[in-house]
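Removed: one protein chain of the complex. Kept in place: all other protein chains.
Which chain is which? They are A and B, in the order written, and residues in each are numbered from 1.
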Amino acid sequence: MMKPERPVGITGYGVYIPRFRIAAREIARIWDGTSGTPVDSKSVPGPDEDTITMSIEAARNALARAHITPDRLSAVWVGSESHPYSVKPSGTLVAEALGATPWVSTADWEFACKAGSEALTAAMGMVGSGMAEYVLAIGADTAQGRPGDALEYTAAAGAAALIVGPAMDAVAVIEGTTSYVTDTPDFFRRADTAYPVHGHRFTGEPAYFGTVRSAAEKLLRDLGAKPSDFTYAVFHQPNTRFPQTVARQLGFTPQQIAPGLLSPKIGNAYSAAALLGLCAILDVAQPGDTIFVTTYGSGAGSDAYALRVTDALPERRERAPLTAAYLARETFVDYAVYVKWRGKLVME
Amino acid sequence: MRRVYIIGTGATPVGEHWDRSPASLAIEALTGALGSIPASRIGALYVASALSGTLHTQSQMAALIATAAGIPGVEAVTIEAGGASGGVALRQACLAVAAGAVDLAMVVGVEKVTDVLDARREAALALATDVDWEAVHGVTLTALWALLMRRYMHEYGYSADDFAPFPINAHANGVANPRAMYRFAITAEKVRNAPMVAEPLGLLDCSTAADGAAAVLIASEGLAHELCATPVRIAGSATATDTLALHSRPDPLWFQAAAHSAASALRMARLTHSDVQVFDVTDPHGIAAALALESSGFAKRGTAVALAREGAITPKGRLPLATGGGCKARGDVVGANGVYQIVELVAQLRGQAGVVQVNGARVALAQCMGGIGVTVATHILTLE
Partner (left out) sequence: MDLAKHWRLRHARYRLEGQRNRFTGEVRFPPAPPLPGEREDIWEPYILKGRGRVYSFSVVRQPPEGFEDQPPYLVALVRLDEGPMVTAQLTDCDLDQVAIDMPVEMVTRRLRDLGPTGLIVYGYKFRPIVS
């Protein structure tokens, strides 16, 4: 288990989910999905949205909750597999929009669906070492699946922003983390291609399940804890079934994962997926509650975290829109609009 | 300062002149304005063009036209002030003649907009907005007028239908203008049922940008009476500006530049509002005409649309407007509109306007506008 010498925690958090949805049955209408759909619906970014714009809004919400001026951020880190530019950081633009520039470290992180949690783990080290007072770690994606591919039902959009700061200022203290990584080619996208390739059932065992279990079991072991010690748990959610299954395998109950399970309604928000679930739990958690988080990124790796909610949370969460507010404003689009907005029409 | 007169006018039909260059259009207009006077007598040439640089991608249009007119070497200058270019060019010619610098000045307004497709034309027109703070958001001039129309409706309790008398009047008058682009009448029902361009503006309350050129020959008093039997005096001439961006103004429904230039021009002419018998203003939409009339002091705020509804803007009304068809029916020649206005109003003052003739018209007001009330030029023409 990794843990900085100086205790750290989350001092502010914020989410963003686009207002648009496409129903899985609408995708199935086009592609003959007679074998059932992995989610009910997924979020769709509007035509003027991308990883940068979603990161900015989630981060503004996190700053409002942390109640710090943006110049106190020592780093602004954006984890995503859908940065709008191949070369030109998302982080500089996000930091500029927040007012955190110019005395700030920025970087873009990439590790499939756990790019955001990579940034979170690094933020723990940066703050825990005393190098920084506050670090902003963002997971955001506007994921794409090849038309007709199973991934198209789930590849979604969203952003979650976490500000890591001293534990004494936190809404939730991070008690420790593990990171488990192997070279596992379950899912990848080559440079200059639009859509990823995945290994079908290979993405389950050994990739997702094996990796998530490894990270989670190690953290439980190192903490001397068992699943029932936690009030809530959240796992990376590429669909509805995977997080439910891995939770059961590990010994967590459906009740523990319910508040953080957003994938049935918004699909897989990739780098934001597990972190959005964490934020949704923070929206309802009470002081003293404990939260078990495990992210997953193809390639493959998993980061697990244990958090304890402090007395500061109830007042601070009211300072920005709750996840439920973003989930509530759902406007469904049909497949044609979705195809137009997501650049799947050949225009020239 | 010397008195200044218009002694000749000329204009091409307004429309889609696919086979003609800007110079060809300009020379036709210029030739008409010269009449029997040799071009070599022109002391200075003022060319108004809002879009030649962006659409025709030609700067120094004035030198091009001077050359085409066979007078290379003449003092020639291009004036760009968006839709006010024509009026501002006329103002420069007036100053030159009034000051005694030249005795004979030619003003040519020319616009060639059909060489590019719609989206590029919209973008070029939107350059008359503040590009950093308005056009960058995809706002068009039409959309800005629509914003004003909606607010006006909100403030004064009008419906979109109430604005229909403006395009209806313009089209009714355009029938009589052989140079008008649209020579047919329209009905309130057609206006109401037209597709939307930018709500609440429908297609039949939106002018069409088109090609054309118009010219007026300006002379000093002595020369005017020597060369012309019925010179028309430019008794008042004034231009004024406002903030480039609409949002920067304390009251977007008030055109300070229109108010200033109209008041200055009337003062210079030693005339009052009630002396003006016929008008032409930049009227791509009913709201534009309404705000121009109100800001210039010819209608109380919020009443111009009611006046139009009561028939005041027809040739028989109290505020005869767009007797040549206005931007809507004549066609919107952008930087040349201000010169077409003069051509049409000179015909009114000379009693040559036919069925749209305003009885006994001896005082006319021409006002043209660049952008949304940004640059406004007002001229008072009188028959002595």
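In this text, a contact is a pair of C-beta atoms (placed from the backbone, for glycine too) under 8 Å apart; a residue touches a chain by one contact, two chains touch by 3 or more.
Everything numeric in this text was worked out from a predicted model, so none of it was measured.
S.K.: Would you mind spotting which of B:27, B:50 or B:197 touches the chain that isn't drawn?
M.R.: With B:27, B:50 or B:197 as choices, the missing chain is touched by B:197.
S.K.: Per the definition of touch given earlier, which of A:52, A:143 or A:216 contacts the omitted chain?
M.R.: A:52
S.K.: Where the complex has a chain not shown, which of B:139, B:180, B:223 or B:308 is the residue touching it?
M.R.: Within the whole complex, the residue contacting the unshown chain is B:139.
S.K.: Of B:76, B:148 or B:219, which one is in contact with the hidden chain?
M.R.: B:148
S.K.: Which residue among A:10, A:75 or A:93 touches the omitted chain?
M.R.: Of the listed residues, the one touching the omitted chain is A:93.
S.K.: Against the chain that's been left off, what residues of chain A make contact? List them.
M.R.: 19, 46-50, 52-53, 56-57, 84-85, 93, 96-99, 321, 325-326, 329, 331, 347
S.K.: Contacts of chain B with the missing chain: which residues?
M.R.: 118-120, 122-123, 125-126, 132-140, 142-144, 146-148, 150-151, 154, 196-201, 245-248, 252
As a working rule, only the chains that are shown with their structure count from here on.
S.K.: Approximately how many whole Å separate the CA-defined centres of chain A and chain B?
M.R.: About 59 Å, centre to centre.
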